[in-house]
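Complex shown without one protein chain; remaining protein chains in place.
And then chain A:
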Amino acid sequence: MSTQLTKDGAAQGSSAAPALLELRELHVFYGAIEALKGVELSVAEGEVVALLGANGAGKSTTLKTASGMLKPRSGEVLLRGERVDGIPSHELVRFGIGHVPEGRRVFARMSVVENLQMGAYRLRRPDPADMDRVFTLFPRLAERRKQLAGTLSGGEQQMLAIGRALMGKPELLLLDEPSMGLAPLIVQQIFDILREINEQGTTLLLVEQNASQALQLADRGYVLETGAVVMSDDASELLTHPRVRAAYLGEAAE
């Protein structure tokens, strides 16, 4: 696989424009266990940011806190400079945050079209063009529009989960491990589509185990370890950083 980066987004991350999403000193607890110990992170408009880390490092927790599914005990979640922490996730959807939850979570016993219609639930008057847009992005879904989501393959379900989130017209799309349990070829397809979605103007924050894929797509990356950010840099830098290569890319990296 080529490591060629088609983006010049690295410069955007360091620009002075107010960040679309900013996490400040986030402390999140599960009972007595402190899952996030002061996570700081920012995502600028139009960027793709990858969140890397081992199992249990706090990647999903960070994402869930950003999408309102978890409430931080202290710290701030800022959307365009405005505090949004404590707003429940179903309200936060209205602020233009789309969340593709871990494990896809499509409505298994609804058809593909019904799933997408549910994605547009927050919009009073859904635009029929939105669904066409999703079907252009994912032709596989268009072929199966009447099929029940539970009968789709894992990759198709992931596509549907992303498509469903897109139906809510998010400015910022949070993706929790879009490559989980999928064949390499499908992962490649999904990342190609994510790039396309980003080029159409949606900002992406994604959590990934598949560090090499994620960093090839991303402009910038953060590395989490035991609930804190230990590294953050341009994706191209992280991709060649010896510590990242050793820990997350393994020996197989080019």
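The working rule: a contact is a pair of C-beta atoms (placed from the backbone, for glycine too) under 8 Å apart; a residue touches a chain by one contact, two chains touch by 3 or more; residues count from 1.
Rule of thumb we're sticking to: contacts and distances are computed from a predicted model.
K.L.:
Missing chain, UniProt name, options "Thiamine pyrophosphate-dependent enzyme", "Pyruvate ferredoxin oxidoreductase gamma subunit", "Carbon monoxide dehydrogenase" or "Branched-chain amino acid transport system permease protein": which is it?
P.N.:
Of the names offered in "Thiamine pyrophosphate-dependent enzyme", "Pyruvate ferredoxin oxidoreductase gamma subunit", "Carbon monoxide dehydrogenase" or "Branched-chain amino acid transport system permease protein", the absent chain's UniProt record gives "Branched-chain amino acid transport system permease protein".
K.L.:
Among A:A19, A:V77, A:V106 or A:A214, choose the residue that contacts the chain missing from this document, as touch is defined above.
P.N.:
A:V106
K.L.:
Which candidate, A:A54, A:L78 or A:M118, sits in contact with the chain we can't see?
P.N.:
Selected residue, touching the omitted chain: A:M118.
K.L.:
Mind pulling the chain A residues that touch the left-out chain?
P.N.:
Looking at chain A, the ones touching the missing chain are residues 67, 69, 88-91, 93-94, 99, 101, 105-110, 114, 117-119, 121-122, 148, 150-151, 164-165, 168.
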